[in-house]
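Every protein chain except one is present and positioned as in the full complex.
Then we have chain A:
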């Protein structure tokens, strides 16, 4: 026993513990690896151990004689005094983790989340309360982080489930349609109606080809990065794509090209053409019939990490409640939707190029899809 027990020793002088008990009690109190306080019935701190002093940031024995309420945040002091009196009316052991938790405040005014245990102690006819106080702030922070991650994972898992369902339906339904048609064709052939059988077989063939393209597209999604980077004119690519995309549209939207600031572009031409093709085709497909004039604007500028390319339309827009599903594969949100895979491919390709694609949309106003892809510095200068 040495200096370090002074704080405990000093306090116990005031209690009426028998000298033999006192020594054991003091020793145990001091070496206990959990912060301990002994508090009198009227709320005065009688004794603390080193762990407790450290927890509340006081010098050894610095809290002795002070009201225990000073360790409670100011706005809770009145209610704490009430709770203390309530406890004293029926003092029973309250083990730690029994929901008797509190905020504590250190000498420097920092708030700590504490898990408390209370035990009434009677010594020499005098009642006091032995308190254990463990700082659980760090543990709670870890728990909160775990909870946050768990919620995040649940969300991702729900996304994955949704994607798996959509994809399985997206790939299965063409086959189902083909089976239905083929069985009708068999009937037609049996009945000698070869003209109808032929018509049906051609329809089945068309669906089969579409299915093949879909599966190729799914394969594309898992392809590695391409290295075929070249310098080319964005304007030319947009113009070529536009005539392709609008070839079958009776009244195509007006096209505005504002890409001078991005020229010339240096990228994987094939991939970028594919992406722009999907973006332009969507912009046309979702033109708003209520608008006097449908318009699609393609613009480009230099911005970190290189090139920012936007396709904006004044189309029907995407309702807020389904916006998160825009990039899901095979999720056809609108009767004008295509195979439901275009934007999934655009996003995958953007990631493959080291960039990203974002969008903002307002129903009745329009949508903007923005592609950001890195450009190598040597080409820019």
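Brief remarks follow.
We take it that a contact is a pair of C-beta atoms (placed from the backbone, for glycine too) under 8 Å apart; a residue touches a chain by one contact, two chains touch by 3 or more; residues count from 1.
Heads up, the rule we're going with is that contacts and distances are computed from a predicted model.
Going by its UniProt record, the hidden chain of the complex is named "Response regulator" among "Fe3+/spermidine/putrescine ABC transporter ATP-binding protein", "Glycosyltransferase family 1 protein", "Response regulator" or "NADH-quinone oxidoreductase subunit N".
Note that of A:173, A:194, A:212 or A:356, the residue touching the chain absent from this view is A:173.
Only one residue from A:137, A:246, A:337 or A:375 touches the chain missing from this view: A:337. Checked against the full complex, the one of A:119, A:163, A:207 or A:368 touching the unshown chain is A:207.
One chain is missing from the display, and on chain A it is touched by residues 165, 169, 172-173, 176-177, 179-181, 183-184, 187, 203, 207, 332-337.
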